[in-house]
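Just one protein chain is left out here, and the rest sit where they should.
Chains: A, B and C, in written order; residue numbering restarts at 1 for each.
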């Protein structure tokens, strides 16, 4: 089938999901130890969406992410070391420590970027797609966004404009059932948000967000369509956030039974099951080990790096003559 | 049939449409004569929507209007004289000349109110419906808004919230084919905007916006539903603006053939045709004459009224101790 | 009198006003089941039910507009906007809607709503969750803007805000929620538009808002050791501003420092400086010194953020410059 990932691509997605999970778990430990600063939004359980949706993109394609972007960062090819350095405010981070975990960007890899304003990645990707169209480039723009973000006004405005102008953008909705703590039944007037695609005259699809291959296929088809100049699509990936909304989550609103049920459908477990007969457990174990080692090394190295020195921002100067 | 207007109601809608048309035409003449101030947005050709949609409401129901609100004002029972006085900035206007034609409000009649921010009436009505629900009142809130306004983010946010909370609000979309000068094919990604209702799990209907009775029936059903506590509905009334977007319109973007075709379907002509056998032409002629006379008298009286005297706004004082 | 955290004082004010007036209701993101991300609304859903304590979708622009129209039609909405950075999404509802109706409809409606939010930096929340956008609000006619610095004022001002017939924007500070202090029980109202002298002094007046009041008090303690007697005035209400209190203090000290956590250029300190120029120029022995945030985005990394946000040290330096 068209848009199906190769076996190597599947292994690579598996590897990236393990990188993300290791990163998230390590961040969780460090938070408990009081060693993080500011809120950190982990995506444990949602890795298949971010990794699967970005796996077929090139470096000149753009991705606009969210506050919960670690899987998108890794999916788009960012290095764990520079991500970790940024999260810990080091000079060697992607943004020299100025952006932090939520707002990270790497223009060279087309990750522009994390965003802490819920929904903001949607018009951002739409604008990038406009830019691509005007420059007659063959690239696409993608935004990943949550079920909470789908209720924002800019989501509506962006989808309307994208469809009207047939912009090369792919809307990937990570439906993880919650805003921060508000269940989707408390924020979305319909259960399946992809039904809204019809209101913009664009295709809408639902996919199992815990199956990276399924995500790859559905999103891949949308990416191809966008590249052909046929306009945007909406892909709704159903998934679940297995940890707190951020490191400051005090809990109490997720059902234990839900968590258990979704843990049984852990995207890494699903990928493992699908791959183990294809490539053998040994290769997967090696991949697993290497991924974890890379993340461990990233933390070790980053923690030894210096903090940045302060420099003023010339673009922000209020006076022509600096006083 | 339920929700069908009585004959008297039909005659009353006919009368109100003539009041609106006379008002608009008189404003057009005065503008040409250089006697108006600021932009004025006429609704010639759309009278059946504003008048039909508001005909079954009571004074304690609320209507949130737009920049093009004259039919809504008259529909909700406002007096031509005080409307005209407001449009000409007189002390005797509904808002003592402070609001002008676009922003007029009459709280006592539940018209709150005109609004020059496109789309703003939609969350306004939604908030009023919330207020009604919290006070356990039996009233409904309605907004009328354009096909341009339907593309705004607040339209999306409001419809989602209204449906989620089953608020007693009715969304009446006046699809007059244009924003100011942008044809609907240049601003709406779908031709029939009511398809979007499905994205909020609420009923959506299309109605002939040049037939006041059809509008009354469709909106009336939605009003009943809202009053029963079953939540919001979207009614899309297809119509056409037969004059410029405002008194400053320089034209050039509407097709003559379209204007001619819609003129043939003038809502007043349609109402006349439907009524003339029911009540006789004589009664309609009398209604027509009285309506025009009322409008003429309104202008005459208002023009003799004084301008307001300036008074500061205590609510806006920047200092506790007035300096 | 009870020893309460700032967040608990706010919670008490909300609870008391909801008991007093059935038309008061709360809405906002994560305020119900979870009790608010800063736990200000904890327990209120349980006590008052889902009709009056509503979790909402993420739709700030519409929520603010709904507060305006709900207030016009018989209820007293209290809306929580989670971070003051997101107030950017409410500006249309405030400046194009809330601001105008009491005046342009010639008194036909009043708009008794409260929009609570919290701002401020210093905790590594980075460029989109740390800003102090006070002037976006204080510039708007028809709004009142308050910013309590203590638990007692948090309670007293919030109760007054809820009873006020006009829109009140209520600015909390993320670093004050855990501040614990005595709070009067029950009917404790603090008048909107009245500053308070947080510390009396004779040599220099420091006018400050929100968390900067505490930085100013620290600064005053340092200045004291250098023999300088600083008066710290907690403005409490940013609009309408208590001009009499400002004039009286400047008349006494003849030197003024103005402190606000927001950006300097076109920020709230600009108005304070200009107001003092307008009304107390002849009392001034030196130019008013402004202490504000550096004019740039707030960086994430701790050593960078520390340079950008105003501190007691900067206030001390400003006071010394004023007296030099």
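Please note the rule applied: a residue touches a chain if its C-beta (ideal position, glycine included) is under 8 Å from a C-beta of that chain, and two chains touch if they have at least 3 such contacts.
Owing to the predicted nature of the structure, the values given are computational and were not obtained by experimental measurement.
Here is the thing to keep in mind: the chain we left out touches A, B, C in the whole complex. Residue-wise, the contact with the chain that is not shown comes from A:98, picked out of A:98, A:175, A:217 or A:241. When the missing chain is restored to the complex, the residue among B:15, B:31, B:90 or B:175 that touches it is B:90. When the full complex is taken into account, the listed residue touching the unshown chain is A:62, out of A:62, A:88, A:145 or A:299.
From the options C:46, C:182, C:278 or C:313, the residue with contact to the unseen chain in the full assembly is C:278.
Take chain B: the residues that touch the chain left off the picture are 37-39, 89-90, 96-100, 102-103, 115-119, 148-149, 151-153, 179-183, 186-188, 248, 250, 252-253, 307-310, 312-313, 316-318. For chain C, the residues touching the absent chain in the complete assembly are 61, 85-86, 88-89, 91-92, 94-96, 99-100, 103-104, 126-128, 131, 133, 135-136, 138-142, 239, 241, 262-263, 265-271, 273-275, 277-278, 281, 286-288, 290, 295-297, 299-300. In the full complex, chain A touches the omitted chain through residues 62, 64, 95-96, 98-99, 103, 105-108, 112-113, 115, 117, 120, 123-128, 130-135, 137, 153-154, 157-158, 160-161, 164-165, 313, 315-321, 323.
Simple rule for what comes next: only the chains that are shown with their structure count from here on.
Put simply, the C-alpha centre of chain B and that of chain C have 39 angstrom between them.
Inter-chain centre distance (chain A to chain C, centres taken as mean C-alpha positions): 35 Å. Note: centroid distance chain A to chain B, computed from Cα atoms, is 44 Å. Counting partner chains per residue, chain C has residues 56-57, 59, 61-62 touching two or more of them.
The residues of chain B that reach two or more other chains are 153-154, 157, 160-161, 164, listed in rising order.
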